[in-house]
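Note that this complex is displayed minus one protein chain, with the remaining chains in position.
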Amino acid sequence: MTTRQWLLSASPASQMQARLGRAYVGWQSFRQNRLAVIGLAIILLLVLVAALADILAPYDPLASDLTQRLRAPGDGFLLGSDGLGRDILSRIIHGSRYTLMIVALVAITAAPVGLIVGTAAGFLGGWVDTVLMRITDIFLAFPKLILALAFVSALGPGIENAILAIALTSWPPYARVARAETLTVRGADYMAAARLQGISRTRQVLGHIAPMCIPSLIVRVTLDMAGIILTAAGLGFLGLGAQPPLPEWGAMIANGRQFLLDQWWVATMPGIAIFIVSLGFNLFGDGLRDVLDPKRGQ
Amino acid sequence: METTGAMAETPLLDIENLRVTFRTSHGTVEAVRGIGFTLGRERLGIVGESGSGKSQTGRAILGLTAGNGEIRADRLRFHGQDLMGFGQREWRAIRGKRISMVMQDPIYSLNPVMTVGRQIVEAYTTHHRVSPREAKEKTLEMLAAVKIRDPESVFGRYPHEVSGGMGQRIMIAMMLIPDPDLIIADEPTSALDVTVQLQVLAILDDLVRERGMGLIFISHDLSLVSSFCDRILVMYKGRIMEELKASELHRAKHPYTRGLLDCLPSLDGPKAPLRVLRRDPAWEIG
Partner (left out) sequence: MPMLEIEYLNVRFSDTPVLKDVGLAVPRNASFGLVGESGSGKSTVLRTVCGLVDDWDGTISVADRKLGAKRDLAFYRTTQMVFQDPYGSLHPRHTIHRILSEPVKVHRLGDTEARVAAALAQVGLDATFRFRYPHQLSGGQRQRVAIARALILEPQLVLLDEPTSALDVSIQAEILNLLQDLQQRLGLTYVVVSHDLAIVAHMCETVAIMNRGRVVETVATGALGDTASLSPYSRQLLVASKGYDRAAVDRFVDFE
């Protein structure tokens, strides 16, 4: 029996085989979407570049050499050099680590918070719902960047605080998504059946409701990634995110601002990097949506 | 073009070797596999279980087969007119005006943001050039014809403001107002309570008789179809198993029809286990 046959077996022999089979079917349908695969490739490339930054980068991203400042692309530096004579390519390669860190930390903090708040509000209803959702509404009432700005100025500039601020401003939409999903699931017969089996409320939320919310949440978070990267870059640009000399992409653009007209590449190269990674997450998110949509009944 | 002799009246609908095939990611699925029948001004019932192709047959006649489906037929004629070569525009001219369809769930078939009255008026004015006043009068008349007690008030209501039974009557009013020659009713009353179901059917029955329309009644309910229609086609897996007069259902010969009849619980039947239908693979090839 080939692996493929084992995965697609109509009668799996274990829970594990059933899950893997299901994942495989999902992958099959994901693969049909060429743009989504490109998106995934971009994200994998980002991870790879971040992991191998020390090997891939031709120069030290922090070493400045004023004799080499503002070299055009190709002239000894593939993507040119910046105002302090640092290699832009090496800085972008090392900067991918910060981008990845921001994205990962926001995803693993904001998404679970949103999931818990949303499912709790939707499942418990009543005053719990009212209180939680009003808090969510307050957060949603401010534009994300403005709120993040306020947090960072209160906490002090720096990349850790920028991540914290972005996480703090990112969870409310996730709570909304999770709550909406919970409300549709809550009245389903299988939830009534779960109650009749004597399954506790905690178990109902974690084992029965959360699995129905997670797919749309994952899609939402993935599609949000572009926004998160842009917010981080925006904070970096305003000098509230990563501090010099860290090669964070937003801060790099801010740096290149003064040379924008004559040495266009200093700001443009990190801009292109942000664009490509954002696009990658968007394409990937779109593909995931088609595969994970819980309404497909899979 | 073959000519129909002056002897026989052209049937309303004449179908031969109709096939409906769907392309899916798992290969092609044949929903309807070579069926044929003719229909006059009568009530024809198509009965079958889910997956029998009964609904797809109805949709094919209206050119409503989904995008990944393909219709083929040796003959598919309505009033002697070949439906096979029809383009979108020709379909639009015939659909609603000469062939109408009543679906199972009126809530999903009616536009939720338009009043019931306006939808019926629109159905009428699409095919008839009349003044707005005339159209409204005709609509109120039609609502009265489907036994709605207060047509004026129902005219101004939105679909969510009416009950299931009334919604289905509104659907019937809307489908019958252009005075089509053929009505296809796909499980029109399955979502309704038994008494309401019969009341709605009585309305449909009366209108179809008065106006001399043909009716194709698609349903899973063998006993209902046999009491409502003149003739029955029993379908299984895309094929017609048996065609019989409704009044002679109890004399059905095909083992599938017999099997279906036997597995129905009856009001005065024994409590003994019900006969279970044994499916013969030969029925699929037949």
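In order of appearance the chains are A and B, and numbering begins at 1 in each one.
Definition applied: contacts are C-beta pairs under 8 Å (C-beta built on N, C-alpha and C of every residue); 3 or more make two chains touch, one makes a residue touch a chain.
Predicted model, so just to flag it, every value in this text is computed and none were measured.
Trainee: In the full complex, which of B:D105, B:E122 or B:D205 touches the chain missing from this view?
Mentor: Within the whole complex, the residue contacting the unshown chain is B:D205.
Trainee: Any idea which of B:I107, B:A144 or B:L277 touches the chain not displayed?
Mentor: Here the residue in touch with the unshown chain is B:L277.
Trainee: Return the single residue from B:K97, B:H128, B:R157 or B:H220 that touches the missing chain.
Mentor: From the options B:K97, B:H128, B:R157 or B:H220, the contact with the absent chain belongs to B:H220.
Trainee: Could you list which residues of subunit B touch the chain missing from the display?
Mentor: 49-50, 164, 193-199, 201-202, 205, 220, 222-224, 226-228, 259-260, 263-269, 271, 273-277
Trainee: Even though one chain is hidden, which residues of subunit A still touch it in the full complex?
Mentor: 10-15, 17-18, 22, 188-190, 192-200, 203, 207-208, 211-212, 294, 297-298
Basically, only the chains that are shown with their structure count from here on.
Trainee: Centroid of subunit A to centroid of subunit B, CA atoms only: how many Å?
Mentor: 51
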